[in-house]
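Below is one structure, written out as structure tokens; comments come after it.
Missing here is one protein chain; the remaining ones are kept as they sit in the complex.
The block that comes next holds chain A.
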Amino acid sequence: MGVPFDYAPDRPEHIDVILNGLDRYNPETTAVFQDYVMQQCENQTYDCYANLALLKLYQFNPHLTRDETITNILVKSLTVFPSPDFSLCLSLLPPHILTPHAASLSAPAAGDASLPEAVQKLNVLNNLLGGADYAGFWAELDSDDLYADLVADVSGFEELMRVRIAVTVSQAMRAVKRSVLEAWLNLFGSGFEHFVGEVCGWVVEGDTVKVPLNKENEAKGTVVRENVKFDQFSRLIKRAYEQPA
């Protein structure tokens, strides 16, 4: 079933009101949206459309920008890959954010990473996910302490990512080698068995993991048939009436 892009099941009423009115441009609502982002991070809910509205407010009022909120939004949007949300968020950030020298230019004191640096780091993760290089994703995530800081606010980040990866696996595979899946999920031993068995409902048999058949991974050949509508014949029938036989 499809849902419209701007729909979020858990969106509170007052956010909906702001999004549908002109208050979405009102800098005073920034605080409301920021709280909402925090809330999404805490309860593992997600509302891309509202987060984009906040990024737009930042775009229009750069002095209100809060780096931490931006990175939280980006991290949240990673948890719904392979949807384009991360890219859509990036599009609303300042144009220099992805250029290499911007990262070194505005390095703030106290050893904190600058916003461009953080965003570029997250973009690396996004590209690994986009290329379905899940083992690479976990390795990268583990390679720099900065990542731990960036994802710290998003509760259950690793779990959310594993579920997401499992979903993409279930779409493409009927059975997969245990070692491959372990690397993709970054889970080993009993943790792996628990996740695969309890959360996904898959079966571990020796060194393979069986994924039950679903609509996506059965890959059945189909024949697309023409869908003929009566309307297509309307002219013909009209003509038949008009012309005396």
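Keep this in mind: a residue touches a chain if its C-beta (ideal position, glycine included) is under 8 Å from a C-beta of that chain, and two chains touch if they have at least 3 such contacts; residues count from 1.
Note that in this section contacts and distances are computed from a predicted model.
J.: From the list "Ribosome biogenesis protein Nsa2p", "Eukaryotic translation initiation factor 3 subunit L", "Proteasome component (PCI) domain" or "Tumor suppressor candidate 4", give the UniProt name belonging to the chain omitted from this structure.
T.: "Eukaryotic translation initiation factor 3 subunit L"
J.: Of the residues A:D6, A:E140 or A:D153, I need the one that contacts the missing chain.
T.: A:D6
J.: Where the complex has a chain not shown, which of A:M38, A:V80, A:L98 or A:V204 is the residue touching it?
T.: Residue touching the chain left out of view: A:L98.
J.: When the complex is taken as a whole, what residues of chain A touch the one chain not shown?
T.: Missing-chain contacts on chain A: residues 1-2, 4-6, 17, 20-29, 48-49, 52-53, 56, 59-60, 62, 82, 84, 87-88, 90-92, 94-99, 101-102, 105-106, 123, 126-127, 130-133, 135, 168-169, 171-177, 180, 208, 216-226, 228, 232-233, 235-236, 239, 243.
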